[in-house]
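I am attaching a structure below and will ask some questions about it afterwards.
All protein chains but one are shown at their positions in the complex.
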Amino acid sequence: MKNTRTDLASEAREVLQESTESTTELCGVSAEDSETEGFRVSRVRILDEEGAKTLGKPVGSYTTVELQGISRRDVDAFPRAIRAVTKELKALLPENCDCVLVAGLGNRRITPDAIGSSAISHIMVTRHLVDTLPEVFGKMRPVSAVAPGVLGMTGVESSEIIKGVIKSVSPDCIIVIDALASMRLERLCKTVQITDTGIIPGSGVGNSRSAINKKTMGIPVIAMGVPTVVNIATIIEGFAENSGIEIPKSALNDYSERLLVTPKDIDVHIADMGRILGYAINCAMHEGITIEEMDEFLS
Amino acid sequence: MKNTRTDLASEAREVLQESTESTTELCGVSAEDSETEGFRVSRVRILDEEGAKTLGKPVGSYTTVELQGISRRDVDAFPRAIRAVTKELKALLPENCDCVLVAGLGNRRITPDAIGSSAISHIMVTRHLVDTLPEVFGKMRPVSAVAPGVLGMTGVESSEIIKGVIKSVSPDCIIVIDALASMRLERLCKTVQITDTGIIPGSGVGNSRSAINKKTMGIPVIAMGVPTVVNIATIIEGFAENSGIEIPKSALNDYSERLLVTPKDIDVHIADMGRILGYAINCAMHEGITIEEMDEFLS
Amino acid sequence: MKNTRTDLASEAREVLQESTESTTELCGVSAEDSETEGFRVSRVRILDEEGAKTLGKPVGSYTTVELQGISRRDVDAFPRAIRAVTKELKALLPENCDCVLVAGLGNRRITPDAIGSSAISHIMVTRHLVDTLPEVFGKMRPVSAVAPGVLGMTGVESSEIIKGVIKSVSPDCIIVIDALASMRLERLCKTVQITDTGIIPGSGVGNSRSAINKKTMGIPVIAMGVPTVVNIATIIEGFAENSGIEIPKSALNDYSERLLVTPKDIDVHIADMGRILGYAINCAMHEGITIEEMDEFLS
Partner (left out) sequence: MKNTRTDLASEAREVLQESTESTTELCGVSAEDSETEGFRVSRVRILDEEGAKTLGKPVGSYTTVELQGISRRDVDAFPRAIRAVTKELKALLPENCDCVLVAGLGNRRITPDAIGSSAISHIMVTRHLVDTLPEVFGKMRPVSAVAPGVLGMTGVESSEIIKGVIKSVSPDCIIVIDALASMRLERLCKTVQITDTGIIPGSGVGNSRSAINKKTMGIPVIAMGVPTVVNIATIIEGFAENSGIEIPKSALNDYSERLLVTPKDIDVHIADMGRILGYAINCAMHEGITIEEMDEFLS
């Protein structure tokens, strides 16, 4: 059974277990919950093709950090969130990942699709400085960052542009950032999924279907995503289920194709989460860097 | 019965008549359908307090132009749309409306709420030129334009800012532009409502509740709005109704408070409709001006 | 002698003293140099009309903080710069200045003129929260913020818009932020002038000439400015002087009217200085607030 309504592996698993009322583990899937810096962390591993089929996601590791409290502006929430995401990102980054290309996907003109370009604006780009200013930046890892834009504005798939840039830049690894879809309203804009399986851009908002992963790119691809939209069909089905009625699939699909459901204060969320993702990537790449130093480098 | 799910008077009337299966006219409401430049035009007049109560909107005139075909890029669709909106706008503009202040409401950082600031960017602002360059602009009407921003970013209600600017500029009339909510998906981003009753900003996307109308401003207020969002409760209720089930109001309200439902290609729609509104206002103010002349003035 | 090439009173004084080779004080002008947080601070007071005529600026206090080191990203430079500007701003803010309106002047589409709108984006706007969320914000001062835009885009002078907003908001004091002109390249984008004499917008980049000060607004006006442009005539005259030649004034004026001279990396400077100004205003208004808390409120 493939679940296309959520891009979060932990949510797909959760939904599936609820629906099967199963208490035993799913075949080919391992899962573990823990806590990092006070935030709930779920680590789902899809171990084989059976697990992949079950959850409708490729084989690999999926870590979800639930950043509850960010939008309540809890004391110290930002630094803690950055530390938590940094830690989980480092756990999935390949060894010897020295030179990294960060790609911010999505359309910056559509607010819930702008998470990639928001995150990119917080990346400390160092690739061009490492050589030209070795006395200052010589110890930093070379990081570069691109925002490939969307098919409708460029005429080129994001995956094609990134593939091209890889040929020029020869990074060891790519980190791609994109908007995702979730089935749970309470997770919208409050959750980060980090996975070593790459991404099919546009699951969240857009429509592109060209994968960016190790197979297509030739190097490891870490995808970081934030659910910023929920499929309207999910909400309607929830109501229908509670009322014990059947909904014609076709009507739901039509809505899902055409409509975007997102929080009302999406602009604030995008700014918040973009900064957290960008700063976490900086921390993962540049050992020991502080928030203050990033503020100064980036402002 | 007040219908808060649609900001369109013609739609409120339509929904009401459907629900009452009434073929007779509603008390205190007159309505007329016609065609302008090939587009369907509805003119609803709320004649008295009974009509106002029935439709949940203030007494006054509401004209709706349905710009079907814009997004299909029909031949000549833009010039026709501009002509149609111009004509209907002129029919509602007060006589002797020489000096006009145009106010683009909403939050330009949230795409479906950016229609006001999009329209403003297409307004030919002439107030400062009429006096300083009388040989070129002396025959034009003085038009000024402001984007008051949103409460969360300024700390001041849009209505307060506009009231202040009126004191400085002393216009004869205000035209305010804002995003609206509709109950019909097929009207989203394809319809313009023009009314002489002013507006309560943020019905569509935001939350502000301070009216901008003749009573609060002291001068006539024409409001032009485009539905860019649909209330999620509307969609769910539609399903529920078809299935003959009851939905708890509280759950719906909670969703409606927190979520925004909008078309997936909202950025293109906002650009399209913003240009049509802006150009129609220019045509209404500056007799005989051509699209080409506006392009040159504004580009 | 009026010096129109610099908006900095300390620079006007310096230039004048150089040219007169005077070691004695100018009549009607007092000046004092000191250091705050490691940055050089000049405090010039124009005491009477004679001093005003001499320096070509209105009677009042002018504090200049020279933020050398920001663009070299010195350790701790940002927090120190924010503390220094906060301290000097507080020294000029009137007593009992409870409710403040911050106005960011200039044209955000022209990079060196965007300092006002950059600073505004870093202001913690609280006016609407103090009443609605008293349990959280009740102890904060009510701050509001507007970006009035420029005459060419609105048709209304910035001073007229601000005057209008004052009538609606009734602040105790206004803080206006704008780009300035300097005569010294080494001060460009590295200096903040704070004055209690208000401002004539557009001295730096624009052309508007309508003053915003206590006399025109009816309440105290603190102006904060950053020199982001240098008059090209200044540079040419410098060369001419060194070579002992005469330059026809008319040619210089023509250039000055039409051209803008600004640093090549102006975008980075505007972002840096906008953040410093915004954060310093926040610190001056909200006693004890930390950079981290501002980051969280604003991100």
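Here are some notes:
Note that the chains are named A, B and C in the order they appear, and that numbering of residues resets to 1 at the start of each chain.
The rule we apply is simple: contacts are C-beta pairs under 8 Å (C-beta built on N, C-alpha and C of every residue); 3 or more make two chains touch, one makes a residue touch a chain.
Keep in mind the model is a prediction, meaning the values are calculated, not measured.
In the full complex, the chain left out of view touches A, B, C.
Looking at C:V41, C:V261 or C:M294, the residue that reaches the missing chain in the full complex is C:V261. For the chain missing from the display, the contacting residue among C:A31, C:I110, C:I200 or C:I219 is C:I110, taking the whole complex into account. Which of A:I70, A:I110 or A:V146 touches the hidden chain is settled by the complete complex: it is A:V146. From the options C:A31, C:L185, C:A211 or C:I289, the residue with contact to the unseen chain in the full assembly is C:L185. Seen from chain C, the chain kept out of the figure touches residues 107, 109-111, 185, 205, 207, 230, 232, 235-236, 239-240, 243, 245-247, 251, 255, 257-264, 266-267.
Residue-level contact of chain B with the missing chain is found at 73, 76-79, 271-272, 275, 291-292, 295-297, 299.
As for the chain not pictured, it touches chain A at residues 125-129, 142-149, 151-157, 160-161, 163-169.
The working rule: only the chains that are shown with their structure count from here on.
Fitting chain A to chain C on C-alpha positions gives a rotation angle of 180 degrees, to the nearest 5.
Because chain B and chain C share one sequence, their contact can be compared position by position; here over half of the interface residue numbers appear on both sides. Separation between the centroids of chain A and chain B, computed from CA atoms only, is 37 Å.
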